[in-house]
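The complex appears here minus one protein chain, its other protein chains still in place.
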Amino acid sequence: MTNSLNDMRHAKSLIFIGSNAPEAHPISMQHILHAKEKNNAPIIVVDPRRTKLAAKATDFVRIRPGTDAAFMLGLINVITTNGWEDKEFIRTRVSGYEELLAVTKDYTPEAVEEITGISAEQTRHVAKVLAENRPTSLTWCMGGTQHSIGSSITRTFCLLQLVLGNMGKSGGGTNIFRGHDNVQGATDMCVLADNLPAYYGLAEGSWKHWCRVWDVDYEWIKSRFPKPELMQLPGFSLARWYEGVLGEEKLYQDTPLKAMIQWGCGANSNSQYNRVVQAYNKLELLVVVDPFPTMAAAACDTDNIYLLPSASQYETSGSVTSTSRQIQWRHKVVDPVHNSKDDYQIMELLVNKLGFADKFYKNIKQVPEDLTRELGRGALTIGYNGQTPERIKKHMENWHTFDIDSLQAIGGPCDGDYYGMPWPCWTDEHPGTPILYDISKPVAKGGLPFRNRFGNEKTYDSSGRTENQLAAKGVCNPGSEVEGGYSEFAEIVPGTNWKTDLSQKTLKVAIARGMAPFGNARARCVVWNFPDQVPIHREPLHSPRPDLIAKYPTYKDKQKHYRLDTRFESEQNPELVKEFPYVITTGRMVEHMGAGAETRSNQYLAELQPEMYAEINPRLGNNLGFRDGDMVWIESPEGSKIKVKAFFTERVDEKTIFLPYHFAGVLMGESLIDKYPEGHAPYVVGECGNVVTNYGYDIITQIQATKDGLCKVSKA
Amino acid sequence: MARLKFLCDTERCIDCSGCVVACKEGNHVPVGVNRRRVITLDSGKPGEKSISVSCMHCADAPCIAVCPVDAIYQRDDGVVLVNKKTCIGCGYCFMACPFGAPQFPKGEVFGARGAMDKCTFCAGGPEETFSAEEKHLYGQNRIAEGKVPLCAGMCATKALLAGDADVVADVYRERVFQRGSGSNAWGWSKAYDKK
Amino acid sequence: MAISRIRKSAGDSAVGAGRRVTLNPKVARRSFLKISAATAALTGVAMTSKMTRKANAAEKKSPYAGSTKVRTICTYCAVGCGIEAEVHNGVWVRQEIAADHPVSRGGHCCKGAGAIDMVTSPKRMKNPMKKVNGKWTNITWDQAITEIGDKLLAIREKDGPDALHFNGSAKVSTEMAYQQRKFAAFWGSNNIDHQARI
């Protein structure tokens, strides 16, 4: 989120795309409904389903799954043709705007209607509402990202906010509600195949930076890798790691995967889950570290599996980063129960056994506080350095002193700080940055311009136009020494820049000069390192509209995509819809979480939501000849199928089937409940919805396309 | 004398069942007994509304009137409680209740209903305050501690209000006024059908 | 209709001699209420809690004498709701309402309201386990770590570090997530990822 949940209280309108806050983020509704009630803010919900959020909305826009980009570009088209864009904002803080217009001119409301199924009139209406009620808070979740063009879709969301001039403003911003409790923190720490902590990437310089932080010899780390070039090659992603085991596809490493450590990850949130199960059984070693057995325990038939009981999060401590980028300290409530050990203990046992404990724990005397300090020392790009354990704990102790509207402490020991010191928090004295890219405040008080990351000037491929990428003259945070755009800080300490200066002198100098360490640039509409420099609509790989595939085809197949090849063009088959006529999409329910291992083991939650089901429109169900409550088979083009109960509801339209994805314990019609360790099977089991989610991955991030596949349905 | 009341604001209730689990977890209510539940009308259709329902602690409670053994009583602050030791599980209170609040766990003899269980407003029961027996039979006695009931305190959107009837009414009135006060989506444009 | 049978007196003998606390009539109610209603409307929170709390202040008493309150954070979604855990003799006895948390204001969804179940659920794993001839068997931590470690080292020796994939987690603390990434780096592979990808 660029802003915070509490800041949404200031929004004058709110638009949600692929987000169902009452089910996925219920407490955020407190602030959303506040904006609706207090500011009379219209709430626009764009979703294939009439969700519980739509029940609170002023406008519900039913969209065909996977066409969000087209709708956004359509909104930009209406806004710009009517002159509702924020001209001053675009002139001073946005680059590549003309190139954007060249793309959006084709997305007229009528063209958008053809793609998305949203009437041209509704597109115009929504554009008008957004234009008349600024600032708009824009929220998306997995409904916006889990597509083969997910990265393009999310960019169109940002572009809309740039065109409306809603970025860096209270009540505006792009507010992505993150899923898991610490998914922001874990992402920031880059438990990712293509990055080192704090998004440093995998370049040699990044490795050297972190080796300095870890206080280990770079050559030693290098010696740990089979080949130096593998240090810079992203590993397998969570979305497709199992292909590395199954060996049916070409791999970009010398060995197939033979062992797997699955630490706090339910894995039945993986699409094509039946293939994951195959991979489990082919592994030589599978280690599951979790408080609950998880589906892996039941799915794995072979003797290769170990279950290590980790303590729950309440039995250990550490910091967690919320969706608002706030860092809070999760205090330990009780000691680990049973014979479980907390994560740190298990890691220590493992590292000791593997023989690199002396190097691994060189700076770590006190767990977890020394870890917080070490990661803060290195994570300069996103400003994790100001949030010392002491400060985080102080915020926890004094959380009652923070104002609900501004999230700023009023008096008390944290006076002036923003709650949780939302990153970037550049120094020990910095209050945190409650709103990103907000130039109304000095940098030292939590203001920031756009980051200068991609050079100072660029000639665009599409137009041949050359544009300065730094912010326009006069646009800067109050007190800035340079009145206008400036590049990122480097060479304050010779041989370093603001990202690699471990002394943090660069940061302090920049802030003392009233400037952002990362420069003051424009937000890009043209991303020249992406396949679509300006995002466009492309049909989902498995599209229900064969007629549109010709006009909006997907990408060429992608080679060497996280150590695998990913099919795009060769997977898109206009004939597929004839056999698999319905769109399948997945989502959350409020009673369960993620893969559901925790929540399905809670008797009360299991009681509330005891069964897997498929939401089917009554008209579709009646046409297919089954009744509410009948068991149906849902089959995917990949040949997998699930047997679930039909639940008739008008939440979904006649072409769409919705599956909650939290269930596990039943696989392709066969119950695995007896395979759990005795006494540890969850209270409720059900088919994994992700068995039938289709092939399809984003071209940049390799996120799985679970929201726009195809399927067929028959009575069981 | 202050009277304690519940009020659920349907404009805010998002059907998250937080109140349901807060109640069950806090009072160790067995599975199958629902002191509180959320009901959604027109689910999945335009105009969908949810409401959280439990014992409403009626001023003139029909359950008290019909109980053949006088197991149900009302405290001075309006909280309606049941004495589980007196209750015979006949179910008359359930028939009389307009909210379906009384719940019956399965008893042991001939499939009989056990003693009636319902929302206590987190005020425990007739046993000694904070005694193990009170906790076992009725759950927490938060009113004696000076705390609000768990369901309302943990309501995600503060849709569920609990407390003194006058304050609850004031809060709700203020909210309704606020909703109607603007000149935008809910105000004039709505009144005059201005698109 | 029912008035005739409603007992107005809380001290009725048929009800039992239990001590029952009712609101203190001595508090000057009307004026006090005005203030609390105003606060409630401002924050949108049912501040009536304050009402009962203050009215009962004179008789305040806790069922868990000497318990401590631990402020912690809910482990479900990323909203980051506050939890006040009441701990008595090392046992998490109940979840209190974290009404002062600046984001959640005491609110929880059904998952967060049952957060205590993460610790108390009988379904929790109790011991390290492995499968022996298709049957689940309890093992000691020592055995588990020794066997896993030996196997990992053997695979590393034979196939190299890239034969291991590490699925980390968005459910652990930032420090632990950092350690997971650091572990992969020290192990010598980029085969590490977590749920943010999907």
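Lettered A, B and C in written order, each chain numbered from 1.
Here, a residue touches a chain if its C-beta (ideal position, glycine included) is under 8 Å from a C-beta of that chain, and two chains touch if they have at least 3 such contacts.
Definition applied: contacts and distances are computed from a predicted model.
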Listed names "Autoinducer 2 import system permease protein LsrD", "NADH-quinone oxidoreductase subunit M", "Formate dehydrogenase subunit gamma" or "Multisubunit sodium/proton antiporter MrpB subunit", with the criterion being the UniProt name of the chain not displayed: "Formate dehydrogenase subunit gamma"
Residue of A:Leu14, A:Met72 or A:Leu608 touching the missing chain in the full complex: A:Leu608
Touch with the omitted chain, as defined above, among B:Ile39, B:Ala59 or B:Ala169: B:Ile39
Hidden partner interface residues of chain B, rising order: 15, 17, 20, 32-34, 37-41, 43, 50, 53, 62, 65-71, 83, 85-92, 94-100, 104, 106, 109-113
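The rule we apply is simple: only the chains that are shown with their structure count from here on.
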Length of the line joining the C-alpha centres of chain B and chain C, rounded to whole Å: 23
Rounded Å distance, chain A centre to chain B centre (Cα mean): 38
Multi-chain contact residues (two or more partners), chain B: 16-18, 20-21, 24-25, 156-158, 175, 178
Contacts with two or more other chains, residues of chain C listed in rising order: 44, 105, 107-112, 114, 117
Chain C-facing residues of chain B, complex: 1-2, 4, 16-22, 24-26, 60-62, 64-65, 70, 73-77, 83, 123, 125-130, 134-135, 140-141, 143-148, 150, 152-158, 160-164, 166-168, 170-171, 174-175, 178
Residue ranges of chain C touching chain B (in the complex, touch as defined): 1-3, 5-10, 12, 14-16, 18-23, 25, 29, 33, 36-37, 40-41, 44-49, 51-57, 59-63, 94-95, 97, 99, 105-114, 116-117
Touching residues (chain side chain B, partner chain A) in the complex: 11-12, 14-18, 20-21, 24-25, 31-32, 43-50, 156-158, 175, 178-179, 182-187, 195
